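Dropping a structure here in structure tokens format, bear with me for questions.
Only one protein chain is missing; all other protein chains are in place.
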Amino acid sequence: MTGATPRRDWLLHLAVIALLFGVQFVLPAYHYSNVSKIMVMASFAIGYNILIGYTGLLSLGHAMFFAAGLYGAGLTVHHLGFDPLSGFLAGLLAALCLSVAIGLVALRTAGVSFMIVTLMFAQAGYLLTLYFGEFTRGDEGFVLKENLLRVVVGDTGFNLIDPAARYNLALLLFTVCLLGSLVLVRSAVGRVLIAVRENEQRTAMLGYNAFLYKLLALVISGTMSGAAGATYALLFTYVGATFAAIQYSILPLLWVLLGGAGTTLGPLLGTLLMFYLVDVSSGQTSSYMLLVGAALIILVLWAPKGILGTLREKRIPWLP
Amino acid sequence: MTLLVTSELSRRFGGLNAVDQVSLVLDRGEIRAIIGPNGAGKTTLVSMICGRIAPSSGGIAFEDQDITGMRPWHRVRHGIVYTFQITSIFGNLSCFDNVALAAQRSDTWATGRWWPRGHGHLAETVLAVLNRVGLSGRAAARASTLSYGHQRLLEVAIGLALKPKLLILDEPTQGLAEDEIVSFCALTRDIAREATVLLIEHNMPVVMEIADRVTVMENGRILAEGSPAEIRADAQVQKAYFGT
Partner (left out) sequence: MSFGPHLLLALLEGTVTAFVLALTALGLSLVFGVMRIVNVAHGEFFMLGAVLAWAFSSLVPGMPALGFLLALVGSALVVGTVAIAADRLILRRLNYAPEATIVATIGLLYIIQQVVLTVYGPNAHPVVPPINFRVVFPWFGYSGYKLVVIGASAALLGATWYTLTRTRLGLIMRATQFDRETAQSFGIPVDRVYSAVFALGAMLAAVAGVLIVPIQQAHYLMGLDPLLLSFIVVILGGLGNLRGTVMAAFVIGLSDGVISVFFSATLAKIIATLFVALVLVVRREGLFGEKAR
């Protein structure tokens, strides 16, 4: 980790992105749509990982940031007639504001209290989406109309729900999040975040205001999760309170733990594996969340570092 | 040239006066040793100087500025750097990253920018500091894999990379081997050419060899102060500390 050859990291990450770009030409339609969804959810997980993996803060309420993006985009497009790009920016802004506010309050606690406080705030957020059911239609949710999702570029145009547009926009989001997280953790700021994770008190004695760095990490993490939420609303058209519920705070935790907390590619790997594990098992049983529960327990008991974390420890020490 | 003044600095823990009205004056460029039996209040005193513990009463001035209420990370910026008694390096990070954390911080202060200068510049600084403490070959090693003596040196390297005006070393030679102590003394003298060193130390030969002045503490108070030779001759100190 002397940073002498950062080129290797970049090659690996660009190869992953190139691979995702390439497979779209060979994937059958069913998996095509799945991988689009996985890339959006992996972006959510990447955002989550910045907090849990690189700063050492375990949030149990990230659904609220995803939902802030989801509703920020969905409500403005649905009710106010925003165009998709403005809707996306509205979602991003909603998540940004929410994460600043939550960070200022919740980061005054630490450890278990932080986990419970984030859980509580997220639950309040979920209940708010139900309370304002007049606009959000609560658990049932609403679907964005196709004609609202048309993007005009010059003379031509395309629709966001067109499979190819959807796939490549999801890939764009994923690319920005993945490379963004790589730049962050390789930067001077990333080094401080890791130091906060390892030993907060000592970091303060190096002249760093640990609170500000934790806030920064939470805001980046929350905003990235919100970007994923906004993208989800615009590409997959469904906006519902399920995404604000506790389950969507637990899923990114599972994805990140499975792939490896504190590894840049872990979130993608974890999301991909879990998605197909659930997909395969849902043929057998309706209770796929059973798998989620079992996976969580297996991970904390036998593989707390996740797949890539274990791999880094045993085989590939340069893995970012 | 006065660097640091504490005026009647006190800290009470419950009913115990851990530090009791200590007025200490440090001159620029000196090596000052604080000695005293366990529980004399040495670590509490330096913890208040670097801001880890708030004083119950009294004040601290650094370079003629009152810093009594200043947060610890601001004090570091002003040049007060503390190296821990219990080695507390970042064990999971490489030696390079350990020092880089400190170096990038002092770099942003020096330039007044938000972001440290490019990677090459940082690497140069870090390697120079590691070289200075004799760890240049270990830059890529995980800090937790170093020997105890090397971990202590890394701790000092982190302190140096912060470009301190006042470097506080809390029992730096504890647990070191004889030859490591010798080179540590040389390093400390080298550091003292640019910074003031405040040293808590139990090893009397080390104190006698490198300290310019010695402060003796007992029960939270200053018992005596003077050159190493004066302290050695002081009957009161003999009785309290050397037990003879």
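What to note about this one:
Order of writing sets the labels: A and B. Residues in every chain begin at 1.
The criterion applied here is as follows: a contact is a pair of C-beta atoms (placed from the backbone, for glycine too) under 8 Å apart; a residue touches a chain by one contact, two chains touch by 3 or more.
The structure displayed is predicted, hence computed values, not measured ones.
Though it is not drawn, the left-out chain touches A in the full complex.
Of the candidate positions A:Leu58, A:Ile161 or A:Val176, contact with the unshown chain belongs to A:Leu58. Shown as candidates are A:Leu12, A:Leu27, A:Val100 or A:Met115; the residue that touches the absent chain is A:Met115. Those residues of subunit A that touch the chain absent from the view are 56, 58, 60, 105-106, 108-113, 115-117, 119-121, 123-124, 127-128, 130-131, 200, 246, 250, 253, 257, 285-290, 292-297, 299-301, 304.
Please note the rule applied: only the chains that are shown with their structure count from here on.
Centres computed as Cα averages put subunit A at a distance of 43 Å from subunit B.
Chain contact summary for the complex, subunit A toward subunit B: residues 1-3, 188, 191-192, 194-195, 198-199, 201-209.
Within the complex formed with subunit A, the subunit B residues making contact are 50, 52, 71-74, 76-77, 82, 84, 88-94, 96-97, 100-102, 104-106, 109, 115-116, 119, 122-123, 139-140, 158, 162.
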